[in-house]
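Excluded from the complex is one protein chain; the other protein chains are retained at their positions.
Residue numbering begins at 1 within each chain, and the chains themselves are lettered A and B in the order written.
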Amino acid sequence: MRLVASLGEAWLVLVMSLVFGALLAAVQAGWGARIDQNKENDARGRVPLLVHGADGALTPPGEDLEVKDERGMRLYRLYRAMRKGAAAPEQIGWVLKAKGPGYADTIEVLIGMDLAAERLTGLDVLAQNETPCLGNKIREDPWRSQFREKAVGAVLSATKSAAASANEIKAISGATISSQSVCDIVNQATADFSSKLPGLRGRKD
Amino acid sequence: MASDGPTPLERFINGILPENPLYRQVLGTCPSLAVTGNMKAAMTMAGAVAFVLVCANIMTSLIRSFLKPHLRILVFILLIAAFVTIADRFLAAYMYEMSKELGPYVPLIIVNCIIICRCEVCAAKQGVLPSLTDALGQSAGYALALASLATVRELLGSGSWFGIQLFWGEGAEQYRWVLMGQPPGAFLTLGLLMGLSVWISQVWGRRTKPRVSG
Partner (left out) sequence: MDVISQLVLLSVGTALINNYVLHFFVGMCPFIGVSRRVDMAFGMGAAVTFVITIAGILSWAITYFILQPGAPLTRLILGREIDLSILSYIAYIFVIGACVQFVEMYLRKFFPSLYKAFGVFLPLITTNCAILFACLEIMKHVVGVGPAEQWGLFQAMGLAFFAGIGFTIAIVIMAGIREELDHCDVPGPLRGPGITLIVTGILALAFLGFTGMDRGINKRLVAPKPAASARAQLAAAREGVREHGGAAGAQGATAPARPDLSPDRAGRTADEPGGPARVLP
């Protein structure tokens, strides 16, 4: 009796739960695939922009490589940058997704390298939570373009004055730590991979 | 029936300035400080709030005769949470960059006091048309409040408006008030703008008083 009475009170909530459950299931069915695609394309879509001569290159999902440490935590993700060749897609570069500590939070970057892994071809910032209007500027193209044509394996450092040698990047004024953090991430990533990449280049998946 | 309470049109106009949700009722301060770093994000948030508010108000007024007293809030929250999920998924599907920038503040619309307050005060007691105009008025008022906050913060903080750079050159780079993009600037701006709105209403009240009293 008590159960029936409380059901009578709560029938509206139950009906609404069913209706909205169905509505949300429809939303998931309709937009779910699109959202997953957006998440995936966020990194993959930027890969062609980071290597030379990409001209609308494809980076098929199955070609990614991952490097994990002993605990199974993913350290880096490696994308192959491809170009539509005459017969089959040919690889023209590497793009490495790396992350490290920044001034405020973790910074996630994509580092583009040429096929021989001798020169950097580009840098893109995927995720950062740096200070707005100051450290935020690491996202902007003028600052990022400094990384092009740097030698892989060179220890980059951010300087307040104009970049003097080939190993220096001009830091964003007022955001030296953010700039140096990006340099540290690039240094660590290229140091870990510059010797391993040529061995991986010729592999077929 | 139409004589009790304001007419639908009056409800709409009320929501914009006299009963502005942010400046008068001091509701919904959480997202209004968080997303007003630039105009684009602020307007996207205003759009999301408008969508949820209108849908929630309409649905509440449609089912108002079935509402039991102690399950009322539960029903409101279920409604609002469902519509916020839809709005959040829409942003993730069609405006992914903006969804990343707004981050967790879109789901926080669920606990935005404006919407629960409007459902409770207005939609649960009125028909569909008054609820709709009330929702539209409050959304317009909220959008106006967010726009005022975001304009000040974006102009002073990065010298742009809606992403269009308005001040440029060496001087503009150096004299940017960077603090405006960060939490302290947000609090200061909202506090000063709130004081400004109170002062304006006081001056307005003083000016219109002699006309009213007979």
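Note that a contact is a pair of C-beta atoms (placed from the backbone, for glycine too) under 8 Å apart; a residue touches a chain by one contact, two chains touch by 3 or more.
This one's a predicted model, so the numbers in the text were calculated from it and none came from an experiment.
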Q: List the shown chains that the missing chain touches in the full complex.
A: A, B
Q | Among A:Val27, A:Leu49, A:Leu126 or A:Ala163, the residue in touch with the chain that has been omitted | A | A:Val27
Q: Write down which of B:Asn20, B:Thr85, B:Gln138 or B:Ser158 is the residue touching the left-out chain.
A: B:Thr85
(Q) Tell me which stretches of subunit B touch the chain missing from the display. (A) 26-27, 29-31, 33-34, 73-74, 77-78, 81-82, 84-85, 88-89, 104, 107-108, 110-111, 113, 116, 179, 182-188, 190-192, 194-196, 198-199, 202
Q: With the missing chain put back, which residues of subunit A would touch it? List them for me.
A: 20-21, 24-25, 27-28, 32, 39, 64-75, 101, 103-104, 153-155, 177, 184, 187-188, 190-192, 194-196, 198-200, 202-205
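Here is the rule we use: only the chains that are shown with their structure count from here on.
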Q. Which whole number of Å gives the spacing of the CA centres of subunit A and subunit B?
A. 34
**Q.** subunit A to subunit B touching residues, read off their complex
**A.** 9-10, 12-13, 16-17, 20, 23-24, 27-28, 31, 34-35, 38-39, 42, 131-134, 136, 174
Q: In the complex, go through subunit B and note every residue touching subunit A.
A: 37, 63, 66-68, 71, 74-75, 78-79, 82, 85-86, 89-90, 92-94, 96, 157-158, 176, 178, 180-182
